[in-house]
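Below are the structure tokens for one structure; questions will follow.
Here's a slice of the assembly, chains where they normally sit.
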Amino acid sequence: MGARAGVPCAVVGATGYVGFELTRLLLRHPRLAPPLLLTRESGGNGAGDLAEVFPHVSGNGSLRLEPFAWEKLAARGVELLFLATPPETARAWLPEARRRGLRVIDLSAAWRLRTPAYRAAYNFADADPAAAEAIEQQAVYGLPELARERLRGAQVVANPGCYPTSVILALAPLLGAGLVDTERGIVADSKSGVTGAGKQATPETHFVEVASNFRAYSVFTHRHTGEILEQLGLAPAELVFTTHLLPIPRGILSTIYVHLQRRLAAGEVEQCLRGFYAGCPFVRVFAPPRLPEIQYSLNTNYCDIGFALDEGGTRLVLVSCLDNLLKGAAGQAVQNLNLVYGWDEKEGLA
Amino acid sequence: MGARAGVPCAVVGATGYVGFELTRLLLRHPRLAPPLLLTRESGGNGAGDLAEVFPHVSGNGSLRLEPFAWEKLAARGVELLFLATPPETARAWLPEARRRGLRVIDLSAAWRLRTPAYRAAYNFADADPAAAEAIEQQAVYGLPELARERLRGAQVVANPGCYPTSVILALAPLLGAGLVDTERGIVADSKSGVTGAGKQATPETHFVEVASNFRAYSVFTHRHTGEILEQLGLAPAELVFTTHLLPIPRGILSTIYVHLQRRLAAGEVEQCLRGFYAGCPFVRVFAPPRLPEIQYSLNTNYCDIGFALDEGGTRLVLVSCLDNLLKGAAGQAVQNLNLVYGWDEKEGLA
Amino acid sequence: MGARAGVPCAVVGATGYVGFELTRLLLRHPRLAPPLLLTRESGGNGAGDLAEVFPHVSGNGSLRLEPFAWEKLAARGVELLFLATPPETARAWLPEARRRGLRVIDLSAAWRLRTPAYRAAYNFADADPAAAEAIEQQAVYGLPELARERLRGAQVVANPGCYPTSVILALAPLLGAGLVDTERGIVADSKSGVTGAGKQATPETHFVEVASNFRAYSVFTHRHTGEILEQLGLAPAELVFTTHLLPIPRGILSTIYVHLQRRLAAGEVEQCLRGFYAGCPFVRVFAPPRLPEIQYSLNTNYCDIGFALDEGGTRLVLVSCLDNLLKGAAGQAVQNLNLVYGWDEKEGLA
């Protein structure tokens, strides 16, 4: 990659699906120095090259993986840390990272939730609750379309979950305009590809259990529910959120059912969506009868949103699609990076 | 196959996905003579052998395909006709079939609907409206679990659609018990494999457009909606039904969202389902937290039903799965056959 | 299942892909008592029901799994033992099974090889080498089309591997007729679905590593090579055998390249194949230009064989297909069962 000028940064967790996708984006980002690639294991056996784990990137020079150590970050002058780790790790490491003055973009769920009841789903055990609370106050929930201003200069960015990104972006405009009858209940029926389940080999991710199959999981209990409720200001009784596993590697489609407060024309719904996302380069609004499909946003940072309205004009089905590894994770992290530093939002994402 | 005693029957449309599956079942059915296999085309070029179209069945003796002609049915003494054709064909042929005294099990949508508004979605043009109305009066909607008594001796069976089977069977017990608050609206979010779209090569069924993809279609406009409403006695405003295309050959999963009239315990829901389907060999009820998956019912005639209840006990998510070619079509037709003739419901379906 | 008269038998390993398929076949076999289902673990925690592991079979009465113990076999009067275990287990258990007078059909590779050099690939450590050698002498390599006579009354059947079945059946007729120029070398390029890799969750069987991918593996080192060489009487230098992983759950296709000893017409090749397999209900020969495809033999016990001949008539490509869990494993075991007992070869396999 050569010695390129730019912000010195590091990635922890480059060998996971999200971390790998992130690393590929960061390597191409024109305003970053090539990232230091760190594994969570602090022992000696974390060494190696990313191309051994992902031969996809072989032939591009050395992409050395090193065991994590705070001193390495200091020695390399790292000022920006990306965490693509389990939430427990990110929860435990943030206080030290902040003490060392590191800016952090955390792709895990560690710092996304402010509502204790929702956070309880993660069972975090904070060694220093006061430090944790301070970070919570500081962390910006990094959904760029909703938090563009707060992101500028943010020290801690909590990068949103993949499912919540797809549901929140679809609902925010209509909820914001007061057009949804939330009391009648919203249903978000989401479907995701298998990279969303992580790279760990489990019985649930075995090819034979997934291919030619389809299933619902975590009905009423998915940990992303709190994230959606909190960001949209909904009460738990106002949303049912379910998740399903698609026999594809990547991509999310959410089908979302709402009752409108009053009869609307399709043009009004479209205008509401388009108005809300004016100036947002990574949201595409589809006009009926065209609906988003997973294939359209694969390998892009787009969130695509479309809808269908019933004849009566009061029942609305929203359909949103995104690539769970990009707009649902690594791409969104880069978008956040750009906004934090005040760069062009599309930098490194074209 | 040999000369086996049994009811003489014929199949029209054995070269489609449903018709082929049906033919395989009929060939193994111990109480039927080997079916006469007819193609819709009445010309001379319909001849051939089923093994040329589906080499899967080669090596099992001749499975000759013949162009359709009423005289052939008479000449072979056929008394039972299976139609696996487009609905327009079945709509046009039934009057003549009845005049000739043939018993018909129709796997198309031609005779499923009594409500003119719902039937309008098909744009049928009846040459003899009076004859059509007479058949409509006579036709039994063949969902065996709901119509066992009416099926005995029926002359015309309208075999249900695949999606409706999955939605109706999941909802019927709770609706029947008056447990659902239908005014708050029911959402049925269904997903189907590609055989449901038929064997015709179209841009929508091209491998590249389906694999690694997922999409919603016919939102608010699917022709199966009327079938569900009519059978469940729901008003159009009480149900939103959407359909999606899964990148798998076969299988349907429906995720169904209802508000309950009163707080229920999971055990009560389970009891309602099990009570309703006591004595029904082809419905399996799953107790939480186990939910049906498409793979469990593939290549079987089962409809599997499971559910999850929220903490409050008033919001219920039902999940039902079936094989769209079997319980959703050909298997159900055989189940109907057995009930029509008063045989064991499982005959030929083990 | 009820108390059915029939040969009392047991299966070890019913929770694997092969063992499960076998169990389903045995449960339907009209001449067997319902099999005792045993897990390899002899401890107490092996108990449970097969439907917990494979909900596919729920709703069919109890299918209790019990920890293995020799005494249980005796107590139930078991006379026939099916082993669907790793080869190490089958290697270790056979001597005791034979001492107890049990007839064994072993689906593993434990007893397939007589050539020490080939067997070395498995690194078996026999506690009692003399007993092992005695069993080796006794074991019949259970490829029914080649060993029909030897199978009758056999006490130990070594059920062939899935890849070897597809390669041996394709080559045996031409080699047997002396038509192949083996000195110029035979290439067998085989491709298999993922059930062939077993049910264990590994990085190699993770959905994301398999879907949208394809790869060769074990080139020049696959342990099935010896089995093919030994059965076909080839020298190692006369065959290159490679294996590849297909992104499908099941099915094997082998493309096999041979040079002929003399110029042949396609009709002669076809005749050679058809003559060899006359009277073999589970081999289907396809005439050019039709070639077997994996889908044709899925969920059947067929091995399909086709071919293409070059213009010159001296270079031949054979294509064979089978379902690796049926003709490549469990179905073939039932075929062997039938031949061992002198029953109709198709019993329980229709």
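Which chain is which? They are A, B and C, in the order written, and residues in each are numbered from 1.
Everything that follows uses one rule, which is that a contact is a pair of C-beta atoms (placed from the backbone, for glycine too) under 8 Å apart; a residue touches a chain by one contact, two chains touch by 3 or more.
Fair warning: this is a prediction, and the values are worked out from it, not measured in the lab.
Taken as a whole, the complex in this structure file is built from 4 copies of one protein sequence, with 3 shown in place.
Keep this in mind: only the chains that are shown with their structure count from here on.
Comparing the centres of all chains, each the average of its CA atoms, the largest separation from chain C belongs to A.
For this pair, chain B with chain C, the centres built from the Cα atoms lie 37 Å apart. Chain A and chain C have Cα centroids lying 46 Å from one another. In chain B, the residues that touch at least two other chains are 212, 292-293, 295, 298. Partner chain B is touched in their complex by these residues of chain C: 28, 55-56, 58-59, 212, 284, 286, 290, 292-293, 295-300, 302, 350. On the side of chain A, the complex with chain C involves touching residues 17, 194-195, 199, 201-203, 205-212, 247-249.
Chain A contributes residues 184-185, 187, 189, 191, 209, 211-217, 219-220, 237, 240, 242, 244, 246-249, 251, 253, 255, 257, 259, 291-295, 298, 308-312, 315, 317, 319 to its touches with chain B in the complex.
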